[in-house]
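What you see is the complex with one protein chain gone and the rest in place.
Chain naming follows the written order as A, B and C, and within any one chain the residues start at number 1.
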């Protein structure tokens, strides 16, 4: 179990496509923001600080699975509820439910890692840092 | 089985984030373009034409599952191989493999529908139109 | 003179580029949202309503001139102050000042029109609708 935060998004005209509904890559834009706000609201310092202290440069995405239940359009106010559904050895599952009032619009489960960067520039996955996990639970 | 098309994308500076890698929602932007080019290259008319002839306004996404294998950055040339992996009653699975030369960068399976629009503006799923399926096989 | 509204934006990680600053096209994304919110907050109905009542489908951009004074990055909270600086016969100048607390980050003057759509699909500029102007002053 983890804390849960709510990130609010207002859908804008330019977020919608010629079918007048949200163009789906924008949902991932908002979900990525919700992911970061989850850690911020749990008290985890911003990644440019954790880079110096823990070697963690961010939480890149490894796998994502999303279901689009209902469409949304501009003027809609969306609430993105974000939590961590599972901690694994070197990865974690971050879960999102995107609501418009009581209606479920979209849901998404992501696998992310806490990434470090090797000397050659490549990214690698850290064991889940205990300090970060504790802040999120 | 279906035809397979290749959609080419050059990664730009602005597609990358402060970690200097492609910001992942951009992959979905490119995949959505590859989806449409698949139908165009198979000979399916653009959606504003099929809206008049078949009542099909497009192929909205119902479900997507993506795996991010390697990172990409600006200057990279990506080849997106798109095909249809499965035809179901009222939906189909569109499959993508994003390659940089021989390296697999990302793969994605989507469930999409051929959508019509009701009088009240809502979308619904048509049975797979035989004419479209025939063009894609 | 016109009313002035303030549209607030929080800069996200994905809004920034490998130089770790806001990638500039995102400023135009936010300004376009501020433009629409200006009319909404002045009491102008959404464009899908004015399309039916006045034949106005929106306010497409004809000309924009922007100055980028200071950089912004993720975590910053930006206030976009929007107003209408000038009414012309068939166009108007919408003005924006993007602030981070007391610091001016960016400013922009746009020329926009109230657009209708001809039978062949082309857009044209209406005379400034008196009802809309009155709501904005």
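As a convention for this text, a residue touches a chain if its C-beta (ideal position, glycine included) is under 8 Å from a C-beta of that chain, and two chains touch if they have at least 3 such contacts.
Owing to the predicted nature of the structure, the values given are computational and were not obtained by experimental measurement.
Participant: With the missing chain put back, one of A:20, A:67, A:81 or A:133 would touch it. Which one?
Facilitator: A:20
Participant: Mind listing the chain B residues that contact the chain we can't see here?
Facilitator: On the chain B side, contact with the omitted chain comes from 12-14, 20, 29, 32-33, 36, 46-47, 58, 74-75.
Participant: On chain C, where is the contact patch with the chain that was removed from view?
Facilitator: Residues 19, 21, 23-26, 28-29, 32, 57-58, 60-68, 71, 115, 123 of chain C touch the chain absent from view.
Participant: Kindly note down the residues of chain A that lie in touch with the hidden chain.
Facilitator: 13-14, 16-18, 20, 23, 25, 74
In this text, only the chains that are shown with their structure count from here on.
Participant: Report the topology of the inter-chain touch graph, choosing from line, ring, star, complete and other.
Facilitator: complete
Participant: Just grab the chain with the largest centre-to-centre distance to chain A, centres being mean Cα coordinates.
Facilitator: Checked the centroid distances; the maximum from chain A is C.
Participant: Please decide if copies chain A and chain B contact each other with the same set of residue positions, more than half shared, or with different positions, and reply same or different.
Facilitator: Mostly same residues: over half of the interface numbers shared.
Participant: Between chain B and chain C, what is the gap in Å from one C-alpha centre to the other?
Facilitator: The answer is 32 Å.
Participant: From the C-alpha centre of chain A to that of chain B, how far is it in Å?
Facilitator: Averaging C-alpha atoms per chain gives centres 23 Å apart.
Participant: Of all the residues in chain C, which ones touch at least 2 other chains?
Facilitator: Only 13-14, 74 qualify.
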